[in-house]
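Here the structure is laid out as structure tokens; the discussion comes afterwards.
Yeah, one chain of the complex is gone here, protein chain that is, but the others are all in their spots.
Chain naming follows the written order as A and B, and within any one chain the residues start at number 1.
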Amino acid sequence: MSSIAMNKPAGFWKKLSTQRQLLWMSLPIVLYVILFTYVPLAGWTMAFQDFKPAKGFASPWVGLKWFVYLFSDDQFVMVMRNTLAMSLINLVFGFTFAIGLALTLNEVAAKRIKSLAQTISYLPHFLSWVVVAGIVSTMLSSDGVFNIILKALGIIKDPIVWLGQPKAFWWIVGFTNVWKEVGWNTIIYLAAMSTIDPSLYEAAEIDGCGRLARIRNITLPGIKPTIVVLIIMNLGWIMESGFEIQYLLRNGMNADYSQSIDIYVVNYGMRQGNYSLATAGGMFKSVVNIVLLLTANWVSGKLGEEKLV
Amino acid sequence: MTLRYGGKLYLSTRSFLAELAFSVYKAIVLSFIVLMTLYPFWNTLVISFNQAVDTTRGGIYFWPRIWTLQNYKSIWVTSNIPNALFISVARAVCSTVLNLFLTTMLAYALSRREFVLRKPFTLIVLLSMYVNAGLFPNYFLLRGLHLNGTFWVYIIPSMISAFNFIVIRTFIKTIPESLFESARIDGTSEFKIFIRFALPLSKPVLATVALFVAVGAWNAWFDTLLYNSAKPELFTLQYQLMALLQQSMNQSKSAADINTAGMAANILASTVTPMSIRSAGTIFATAPILAVYPFLQKYFVVGMNVGSIKE
Partner (left out) sequence: MRRAILAIASLAALIASPLAAQTVDKLPTTTLPPITITVFTVNTNFPIPPEDNRAYKLIKEKLGVTFKWDIAVGEADQKIGVMIAGQDYPDLLHINSPKFIDAGACIPLEDLIEKYAPNLKKHYQSNPVTWAKMHEKDGHVYCLLDYGIPENGVVDTEYYGPAMFIQKAIMKEAGFPKITTIDQYFDLIAKYKAKHPTTKDGKPTIGFSILTYDWHKFDLCNPPPFLAGYPNDGDGIVDPKTGKYRIQYYGPEAKRWYKLLNGLNDKGLVDRESFTDNYDQYMAKLANGQILGVHDQYWQFQDASKALIAQNRIWETMMPLPIVFDKSIKPHWRDQPLPNLQRGYGISIKAKDPVRIIKFLDAQFDPAWYKIMQWGVEGVDYTYDKSGQPFMTAEQSNRWDDVTWKLHNLAELWWAEAPKYEGHFTKGGLAAALRNNPNLYLSSLRPEDREVLKAYGAYSYSDLMDHNPPVNPPWYPAWQIVPPDGSPEKLAFTKAQDTYAKDLPKVILAKPADFEKEWTAYADDLKKTNIDVFEAYIQKGLDDRMAKYGKLK
């Protein structure tokens, strides 16, 4: 990247001047991104102040106070553990279920059934978390569907109050996320699959390939670039384990497993008018995310796979 | 031995059985997924048609206990829905068109391997997805640009999405270079190549991205609160629905305030509850998307097949 610019300045400018058209197509947009995303980052200085809205950026400087507060809090380790655990569960579930469903849908020959199934599977995406959390709570209550089924199957004798089981919390969140987003997440894979050359399938069929062989040898390789790109991007969201669903399903009994970094920052930062702590938390998240993103990107490149940059 | 099934010829019993097993698997998985994902939506629909106070008792699963249109009626009469719908549609359309055009143009330029600024530019755009300055700096920027109190505050700050950029760029990279190459040799300008080839060839991915952008724009409400809460004529549908939800949530509390103050307490005044308003609001806000959706779907189910162009 910049090495080109530094080592061969003459060549760089010469090349650039032949690429003026590309420059005009991209530079204004990049400048726009800089203005709307990076210029406001100057506001991260808030994290080093005791920011009060009335004083604005003239608030008193306190150095690393809020970072120290964050990292030395008894809850910090627990909060990080919960965030990473729920993120990883989301990541693994998110990919496997969405790809699995997309592959299944792709194999449905009847167009009407396919598009109907697809449309229905998106529906939960449009529901707010409040609605979904309400349904999940009802299903998991002691007289809810879940306990009824487990009892009927003889797995449990007495109903279990699932939301009062701390260790179950991560998995409840994981499956709720799958439920709400699996259909929506298939969109991108189905779009990628629609670009695979149908003649490849025809040739495979003539060669006598079975369905699984076709999926393994044609469909999956066809969408691999998409999968790799999405995995890298998602690794960059490792600190974003979600906020609302945890917030809505948490209670005193599962508090040790439900508190994610976002909940912590909102409760002890935003809600208290403590914007400096909130900003410090946000900065910390961004740094971790970017480090992971770039690492994943580098590893992927080393493995000869798709890269983002 | 050969078998015929579903109009196809099978060379062996084994492949026939495999096919049959797969059909059964498909039927089961799809039915399960469809039932699972349909249920919460169906439940919301049912609650939206059930009398609000009765819903408080719980136990509404598959069918309303007491039918009513009151929940929809109260949404309609207490706010200016036609105007909010207009603003939301305008916002979704403007955002989608601008986003698609600009993001694709950027993706096209940065998909070109020979472009010397490709890497730094890509990095700048990509990382923008992972940083956020927070409430105050963003507010000051948009206020400084005099976007507050205008319709444009809905559009201008979110014209580029890094996620969509990566998605589109990944797609464009799969378009055979040869297609662009011949045009370039003819001396066609890059912009024209983008308009004439890259844009139309990207239809399947653009349909996907359009759905993402439109739904995102459609569901946003927070910017209305920050920048346009004093301009009822610029309220979006989701903001209106949010306002209604809050009205229903606070009704009991206000009845209490009112009585504490020795004011007119009217115990049965509220005929709506948060759950009912939320359900009716969800249906109200989702219906337009579901109405538009089939038109988009046709693009990515059929798609424009890149492979077939290769020949």
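Everything that follows uses one rule, which is that a contact is a pair of C-beta atoms (placed from the backbone, for glycine too) under 8 Å apart; a residue touches a chain by one contact, two chains touch by 3 or more.
Bear in mind that the values here come from a model prediction, so they are computed numbers and not experimental data.
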item: Touch with the omitted chain, as defined above, among A:P28, A:G56 or A:P221; value: A:G56
item: Per the touch definition above, residue among A:T18, A:T96 or A:Q272 touching the missing chain; value: A:Q272
item: Touch residues of chain A, complete complex, unshown partner; value: 50, 52-54, 56, 74, 133-134, 137-138, 141-142, 161-164, 248, 251-256, 267-268, 270-277
item: Chain B residues touching the omitted chain (full complex); value: 53-54, 56-59, 74, 77-79, 135-136, 139-140, 143, 221-222, 225-226, 229-230, 232, 239, 242-244, 246-247, 250-273, 275
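Convention: only the chains that are shown with their structure count from here on.
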item: Contact set on chain A toward chain B in their complex; value: 1-2, 4-5, 12, 15-16, 19, 21-27, 29-30, 32-44, 46, 51, 53, 56, 101, 104-105, 107-108, 111, 113-128, 130-132, 134-135, 138, 179, 182-183, 187-188, 190-192, 194-200, 208, 210-211, 225-226, 229, 233, 236-237, 275, 278-279, 282, 286, 289-290, 293, 306, 308-309
item: Chain A partner contacts - residues on chain B that touch it in the complex; value: 11, 15, 18-19, 22, 25-26, 29-30, 33-34, 36-41, 43-44, 58, 102, 105-106, 108-110, 112, 114-117, 119-138, 140-141, 157, 159-160, 162-163, 166-167, 170-171, 173-174, 189-191, 194, 204-205, 207-208, 211, 215, 275, 278-279, 282, 285-286, 289-290, 293-294, 297, 300-303, 305-308, 310
